[in-house]
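With one protein chain withheld, the remaining protein chains of the complex are depicted in position.
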Amino acid sequence: MDSIAKVTTHISHNESLIFERSQPGRAGFMLPQLDVEETPLDEIIPAQFQREDDLAGMPEVTEVDVVRHFTRMSTWNYSIDLGMYPLGSCTMKYNSRLNEKVARIAGFANLHPLAAEGEAQGALQVVYELQQHLAEITGLPGISLQPAAGAHGEMTGIMIIRAFIDVRDGKEKSAHRRTMLIPDSAHGTNPASAHLSGFTVKTIRSTPQGLTDLDHLRELCAHGDVAGLMLTNPNTLGLFERNIQQICGIVHDAGGLVYMDGANMNALVGVARPGDMGVDVIHLNLHKTFSTPHGGGGPGSGPCCCTKELEPFLPVPRVVRTRSGGDGVEEALNNFKLDFDQPQSIGRVKAFLGNYGMMLRALSYILTHGRDGLREATEAAVLNARYIAHGLISDYEKPFDAPPMHEVVFTDKRQARKGVHTLDIAKRLIDYGFHPMTIYFPLIVSGAMLIEPTESVGRQELDQFIDAMRSIAREAVEDPELVLNAPHTTRIGRLDEAAAARKPVLRWKPQQAASASLD
Amino acid sequence: MLEQLGAASIESLFDSIPEDLRLRRDLNVPAAISEIELLNAFDEMGTRNQAARRISFLGGGAYSHYVPTIVDHLISRSEFFTAYTPYQPEISQGTLQSIFEFQTLVCQLTGMDIANASMYDGSTAMAEAVLMAERVTRRSKVVASAAIHPQYLEVAHTYVQHAGIELQHAQFDSNTGQTLVDSIDDQTAAIVVQSPNFLGCIEDVEALAEKAHAKGALLIVAITEAMSLGLLRSPGASGADIVVAEGQSFGVPLSYGGPYVGLFAIREKYARQIPGRLVGEAYDKQGRRGFVLTLATREQHIRREKATSNICTNEGLIALAATIYLETMGRRGVQEAARQCAQKAHYAARAIAKVAGYSLPFSGPFFNEFVVRAPSPAAPLLDTLAREKGIDGGIALSRFDANRPNDFLVCVTETNSRAQIGALVEGLADISKAS
Partner (left out) sequence: MANVPENLHYSKDHEWVRVEGDTAVVGITDHAQEQLGDVVYVELPKAGEDFAAHESFGSVESVKAVSEIFTPVSGKVAEVNGSLNDEPEKVNHDPYGEGWMLKIKMSSPGEVDSLLTAAEYEDFTKAESE
């Protein structure tokens, strides 16, 4: 199939780095003339503190250069708007344009984070309302929207557990309770967040059925050193931990708390609530479940929700309502404030209030979906995953029998016999116009392919995806080379990542300077 | 579809959730509303943010700068904003090449060798820098200037509280507003300063670097007003080992505090200790240049609890905005914006200092922020100024330090016209006269 290798040198395929396009004297900006009397620079800033390099190397280009540069590069990206993006555990659902419009309303976009509270009541109301809704959705009443992403919310939640235990047991006793239990199927951020909070990680085995091994959990809980458990539910294999109440019971009886990683909340919203399961603290990913855009890798937003008992330990400041409702209009509208007076708080985890723009979008998502729409989204997400599970079972190995929730894991076991592995299947899927699924995660499943369609695809697209996957399975048998050399339709082929890591080039440098530094 | 799956009902799809855990009622969330109703509701809430409409001299970690129109246009392209982390390089080159350009621009501005693909914001970047200094030096004491943004210090304290790091504070000179570091020892991992600092004063980074290096410690420089890099000597040229900055000044709306973007740059020798994602150059079999995520073994998805950080999602789209901003403004635009900030701020400072009863308590050089000492408590004064004159004149420092009742921090950027500065000066004079 090398015959279909690109022969084109289409200009948009060869867009260089902006630095290579730069020409002295070009400019893409215009500012008003300085309208105050200018003072010689040396009189206001001593020469020793002034820049000496004249910003050499920074680009000099025109506005249209920049527009073409990024427009061309954008065509090298796959995106949700182009088609199905079934990255497991990433919840790549449609990002509504309406939410974007809301986030750009001048009253929010131009609001300074240190503006007087009395002059930012609308902004605080948004925070407060979103807090209320997320508390209702999770069944956990304490909440902070300050964490900037999922892992940041995890760190916050785990630090809250630590602070709670320190108060409950006293510092001396709690020093012996420094073990955090994490299933072997967990996302890597879990152990990293636990470590950042000063815990030692112990790993819980999964059963052959893909669920938390209760016996192993009991064994690990028997030593009196367990501060908590970090559990994803549904877990990263897409399975609901049906023993969740028992799991929480075991951990609670051992003196620990249960932290739930909310990465997979898209399977639960409106159907079941972590707070009702015995979970003590959870983080949500507004960029997954609540549709805020992933933006090529952020910004995220990772609210942390917890029980009443843990509420005093949440980050400061909290956004609270001062009165339940005033008599006069004036009073009713000035009801929200920042509460810094939380002596047991773990402290601040981020400057200002968090990724506020994401809160606006998430609230917009909740209000436009409403109570029914939120539940229906969950139902469609699970139905779609189930449909894919059903459609692929004839051609791919499904390592766990249990019916999946919103995502399903398959493996390359059958294709591997022909030397075709998960990576190859993923790359070949690109040729069919789909973004590949999450691959080689969870780590405990050899050759894992984790597929999460979300609710944002219809049956026709699901059928196309299933057909593509089945076609690849056939190709793996009939023409493995075709799959092994995929993708064939992209601007560039598979890149040599080993060479890139051995001699990393992490920035552009001017040719001259680069050769000069070798001398 | 249900039929094909052999499922009796939608309800039955959730059979693996025990009966008693299922929510048997509607969520207590309002019913769906239409686009018209939604926009009206948010517009109405937006109008109750009066501060968003005022003439503003607020800084302190978030700055009003001019943003070229194309920044928002380009980041709103589907291909950028509805993509995710570039896990599949063949169909993510747009994102990857943009990040490579971002890393390059951050290196150029900071004068450092390596920059990552971004952190959540300046405050968390500074906290991660402190953790990194401990990893690099295997020492446990960190001396942080008391003139760092108070919220940044709070975040650092939260991050290091379980890491066995002792965070000490270095005071600043009450005349110059610059940090005094007298004693560090061979257990000190790093000195951390902000420059320009929270009081607006430019620190002598070079002298601090020498002090740190003499004891084998690192110098971490934090910057909240990244526009200052257009004019001020780069921390890299002054000897810094880790530079972190808030990148909001580069084309990112104030948006009540976020999302912003943290810049993180280091010396090359510490490459394997840097947190966050890195993009590097790579080639395919035909020798075509592309870009990939690289040195990933530092990260949590591989090294788990031994990773350099727990960070996963960073601030991709905001880093893209900053990249587009910096390329549109370019070398000369960043210099011009920085020049105007400095000139206008000094013009404003001189004019305010001439108003009876007002003074500038710190003599250290500044870029575009400075502290003003008012003749009466600053908080009520600024309230009155906002209410009566429609001007947000600054940030009362009593919010952060009860011992500074009359001080407030004024920030002037290229967006503040001479007329606005005049109105501020006049307003301050009027209110003080009246009281």
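Chains here go by letter, A and B, matching the order in which they are written, and residues are numbered from 1 within each.
The rule is short, and it goes like this: contacts are C-beta pairs under 8 Å (C-beta built on N, C-alpha and C of every residue); 3 or more make two chains touch, one makes a residue touch a chain.
Remember, predicted model here, so these are calculated numbers, not experimental data.
Of the candidate positions A:81, A:276 or A:497, contact with the hidden chain is made by A:497. Looking at B:135, B:169 or B:303, the residue that reaches the missing chain in the full complex is B:303. Summarising the interface, subunit B meets the missing chain with residues 272, 296-297, 302-303.
On the side of subunit A, touch with the chain left out of the figure occurs at residues 440, 497-498, 501-502.
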